[in-house]
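Now for chain A:
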Amino acid sequence: MDKHLTIPDNDKGITAYKIAAITVLIAGLALFPFVITNRFYISLINEMLIYGLLAMSLDVLLGYTGLLSFMHNAYLGISAYVVGLFLIHISPSSLWLALVAGVIFTSVVALPVGWVQVRTGGLAFALLTLAFGMMFHTIVWKWYGLTGGDDGLMGVPNPAITIFGWKIGDSGDPATMYLFTLVIVALCYLLTRRIIRSPFGAVLEAIRENEERAAFIGINVRMYKLFGWMLACMLAGVAGALFILYKGYIGPTTMSAFAGAGVLMMVLLGGLGTLWGPLVGAAIFIYIQDYISTMTEHWEIYLGMVVVLLVLFLPTGFVGLGSYFKRLGKE
Partner candidate 1 sequence: MEAFLCTEDLCRHFGGVTATDCVCINIEHNGLRSIIGPNGAGKTTFINIVTGRIPASSGKVLFQGCDITNKPTHELVKMGICRTFQITSVFKDLSVFENVRIARQARKGGSLKIFSLKKHLREVTEETWNILERLDLQNLAAEPAKNLAYGDQRVLEVAIAMAGTPTILFLDEPTAGMSPAETRHISDLIQGLAEDISIVLVEHDMDLVMSISDAITVLHYGSIIAEGQPDDIRSNELVREAYLGKEE
Partner candidate 2 sequence: MEKKNKILNVEEIHTFYGESHIIQGLSLFVAENEAVSILGRNGVGKTTTLRSIMGLTPPRSGKITIDGEDTTKLPAHAVSMMGVAYVPAERHIFPGLHVEENLKLAARPGDGDNPWTLERIYDQFPILADRTKQDGSTLSGGEQQMLAIGRALISNPKIIILDEPSQGLSPLLVDAVTECVQNFCVKSGITLMVVEQNYRMALKVASRHYLMGTKGKIAGVATTQELNDNPQIIHDHLSV
């Protein structure tokens, strides 16, 4: 059927322009530590990247599958603890093994949780994420002997970053760690982008759009919801591994309900249903939080105000800003 060479869907494919733009962006970010050698900014951008990955993974759940998780940060935390414990107790130098262990363990924990959660409906799913998240938080907080309790997990070694035995750098060095994070986040972004544009991604979108209809075209909704959940949790696991490698520390506050709401906010700031939106949202959120908390000891007032105003007047997030200006131009 040659007459239908173009397919009218949202996947416009990779154009030369896009490839160029993405390359420029990644190259720009990669050059960053060489231009600005100040570690603070490297750290800040590094944190933005890690939380961007977490927010992106939450968006796979919320924006693409239509499932709300209050405490996606719990899975970042689980992975971070596992990677940290692996490096401390098992092998202080096996970076990749630790990373894989973190993601696998996170999946192993997320699987039964997800199984229970997808059996319930929309709001119940969201509330269950809160219940399970709080449970993980409390366990981590209470298991002093293993996790260091309220003090957090400290003394995580910095393994060398190697590829096929070839040493590239040390994860303790901020610039190296930043580049490593950038590469992993970029890979995760591209991978997730591909998955979202695959037939599998189409199924997730169908569930988000209309769960009941999806069931009536033959989709096993629960199963695919579980797949979506697992994908999101595994990406959160990657973010967690990067987090512990970069911070060298993980504490229970990273897994608290309030931190979880922060991640949700990043997604909304960026805008739902685009993979890059949450990345931008995370960057904005972390920048605002850092900026405001430096300005005043009453930073909570201003942060709260920013959030309230954003939700009231810019509900579509940063992504919506573009179409807002477009509309303005037309009028």
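Note that contacts are C-beta pairs under 8 Å (C-beta built on N, C-alpha and C of every residue); 3 or more make two chains touch, one makes a residue touch a chain; residues count from 1.
In picking the candidates, the idea was that all candidates are chains of the complex that A comes from, given by their letters.
Being a predicted model, the structure only gives us computed values, none of them experimental.
*Asks:* With chain A shown on its own, which candidate in 1 or 2 touches it within the complex?
*Replies:* 1
*Asks:* Looking at the complex, which residues from chain A come into contact with candidate 1?
*Replies:* Answer in residue numbers: 1, 4, 7-11, 194-195, 197-203, 205-206, 209-210, 212-221, 224.
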